[in-house]
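Here the structure is laid out as structure tokens; the discussion comes afterwards.
A single protein chain has been omitted from the complex, and every remaining protein chain is retained in its original position.
Letters A and B name the chains as they come in the text, with residue numbers starting at 1 for each one.
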Amino acid sequence: MSSYLIKRVGLLILTLFGITFVSFIMLQLAPGSPLEMKLSQDKSGGLGNKSVITEEAREQLKKLYHLDKPILTRYALWLNDIAHLNFGESFTDHRPVIEKIKERIPISLAFGISSIVIALLIGIPLGLISGAKQNSIWDRWITFLVIAEYSLPSYVIGILLLTFFGGGDFFDWFPIYGIQSDSYENLTFFAKIMDRAHHFVLPCICYCIGSLAFITQQQRASFLEALHQDYIRTARAKGLSERWVLLKHAFRNSLIPIITIVGGMIPGILGGGVIIESLFSIPGLGLLSYESLLQRDYPTIMANFTISAFLSLLGIFLSDICYVLIDPRIDFEGR
Amino acid sequence: MKISKLTIISFVFVLCFLLIAVFAHLIADDSKAPGILPIVKFGPESTDIFSSEILGRPTRSHWFGTDYIGRDVFARLVHAIKNSLFFSIAVVLVCMILGVLIGGIMGFFGGKIDLILSRIVEVIGNFPIFLLQLTLLAFFSQNYWVLLFVMTIAGWIPYARFTRAEFFRLRNQEFVHAAEALGASKFRIFFRHLLPNSLTPILIYTPFDLSSTIVVLGALSFLGFGEPINVASLGELLKQAKDHFQEAWWLAVFPGVTLFLLTLSLTIFGSGLRDYLDPRQAE
Partner (left out) sequence: MIKSLSSYLILASILFNFDSCKKSAPQNTGKTMPFSVGVLPPVKNDRMVSLLPANPTILNPILASDGYAGEVTSLIFDRMVTWNVDTGEPEPKLAESWSVSKDGLTYLFKLRKNATWHDGKPVTAEDVKFTFDRIKDPKVDAAHLQNYFSGLESVTIKGPLEIEFKVKEPYFRNLIILGDTDILPKHIYEVSDFNKNPANRAPIGSGPYQFVKWDSGRSIQLKRFTNYWGNQDSKFKDRYNFNEILFRIITDDAVAVMAMKKGDIDVIDPTPTMFVKDFADPIYEQKFYKLKFSTEDGNGYRFIGWNLRSPKFSSKKIRQALSMSLPREEINKKVMNGLLTLAVGAFPQGSDKNDPSVKPVPYDLEKAKALLAEEGWKPDANGILTKGDQKFNFELLFVAGVPENERVALIYQQSLKAIGIEMNIKTLEWTVFLKQLEENSFDAFYMAWSSSLDSDPYQIWHSSQAVKGGSNRVGFSNKRADEILTEARKTLDKPKRLELYREFSKIIADEQPYTFVFERPLISIIDRRFENVLPVGKLGLDSSKWFTPMGRERANLAAH
């Protein structure tokens, strides 16, 4: 087991290294730079008595942002900082990048985890029903509805939800922006939780949309597969009750593939949040990355890429470990 | 195994969309080329600010109304189906070829090559990919090559994974050993024996991939990062619909229903195909 772990951790670090290298080079070679951003002042250009921006001013700015060294040297320096857990300093507000991320990560994770949990809570039972009553009317309807819902892009669903349940033209049931009310600080502990939950409803539905269909279909398939395994036949032959067979053996074993899927869903949640976050004005990691991209705030973007990649690798790593621990048939030494 | 009615209906739908795409210029066009008599005499881009109505309701001449600069929505929709479908098919094909080749190499050779390529698959597979796509599209000007590149960066990964797994499974089967014993070249074993026998999961995955490619393409155009702005696309029409939510329902209804039907029929067709081809999942 330990040698397997060491190997896995080694590969994880190697992968992380690859991700950072590729994104660093790509980012800095892409057209446009923080210099133009800074020197242009505002989007439409101001009329004043601005004179020509000299080459000297440009060089000075380059030095300020440490962009005057060759690109590979910069990468080496960046890597050295990361090794000391220093993510550098943002170009836009000169704060340590890690502080900006610390502000945002709990919000993104809260949405990500709660939406995965909700999707699991809905998707697993649906998949079970679908699988247990294969080809029944239940199965057909669940499959059809789940596929239909999957065919609707989340941005479309978001606008629909906002208009119907928050806009006030129809129902004014849910808040349409942010994560908490203005009066949040003065609320009791219980009221605080309710207030947060109230704000979470609409965005969470959007987050769930993508994963729900996936989980339901996967659960259905793996449940069906489990039903046809030898040990289920044996259990049935032994005369155990059908319900007991389904619940105890088939259900438990069909959960194993779901665990791997959950690990794989993390990058989607961290990166794919951009649209939902900007629609609902949620100050999460996705919106921060997107804004930093447009502002060419290299250190913040790099930190975002690194941390998102790390978290998703960690997710996969942990789900693999769970997989190994749960399923004794898998021989981890051989992998 | 019987093919369900739903699968057949969805297949008919897919076929219809393909026909619309292929014959888009016969359905709606404003060019005066001889020999072509389109059903609707508006092109996807033609407008004249003086004579067309801006955001006009559906009428006898403009079946689906007009858009925010007076273009015919029906013509735009027909060409949007063509552009979205053809481009998505191109993306899926490129991803498939790339994925099958790389996955095949990994499964065929195994060992170090597999280890290195697996790292690359893992690197790309763990990237916050939508962000990366937005980055690239934002930084480069909008054209089809950039879009194709952006869509394929991560798109080939599932194909590679499927092919690799199939190759690993088939590698030690009797018929492969037999072919080797008979002195077949590696090239021949790869393409004649292993590849044809490992296509099932790929075939199953393709309709789903096509439908999600169409959705992602729609999302990118919806955000303003997709196709060039004068090109008709489903996402672009939906974006207009968002901007003119209250006054032009026809901008939302027709493209919205089209996108929904297109992806839905592809997905249902895909599930039908899976049930038919993969006996492990359906009895």
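Just so it is clear, a contact is a pair of C-beta atoms (placed from the backbone, for glycine too) under 8 Å apart; a residue touches a chain by one contact, two chains touch by 3 or more.
It should be emphasised that the depicted structure is a prediction, and the values quoted were computed from it without experimental measurement.
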Quiz item: Relative to the complete complex, which of the depicted chains are touched by the chain excluded from display?
Solution: A, B
Quiz prompt | Touch with the omitted chain, as defined above, among B:I89, B:I120, B:L203 or B:V253 | solution = B:V253
Quiz item: Of the residues A:Q28, A:T92 or A:Q134, which one touches the chain left out of the display?
Solution: A:T92
Self-check item: Where the unshown chain meets chain A, residue by residue
Solution: 31-33, 36-55, 57-58, 60-61, 64, 89, 92-95, 100, 103-104, 152, 156-157, 159-160, 162-164, 166-170, 172, 176-180, 182, 277-283, 287-288, 291, 294-296
Quiz item: Residues on chain B that touch the omitted chain in the whole complex?
Solution: 45-50, 54, 68-70, 138-142, 224-225, 228-230, 238, 241-249, 252-254, 256-257, 259-260
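Simple rule for what comes next: only the chains that are shown with their structure count from here on.
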Self-check item: Where chain A and chain B are represented by their mean Cα positions, the distance between them in whole Å
Solution: 24
Quiz item: Can you list the residues on chain A that touch chain B in the complex?
Solution: 11, 14-15, 18-19, 22-23, 26-27, 30-32, 134, 140, 143-144, 147-148, 150-153, 155-156, 159, 163, 221, 224-225, 267-268, 270-272, 274-275, 286, 289-290, 293-294, 304-305, 308-309, 312-313, 316
Quiz prompt | Sites on chain B touched by chain A in the complex | solution = 6, 119-120, 122-123, 125-132, 134-136, 138-140, 211, 215, 218-219, 222-223, 238, 242, 245, 256, 259-260, 263-264, 267-268, 271, 280-283
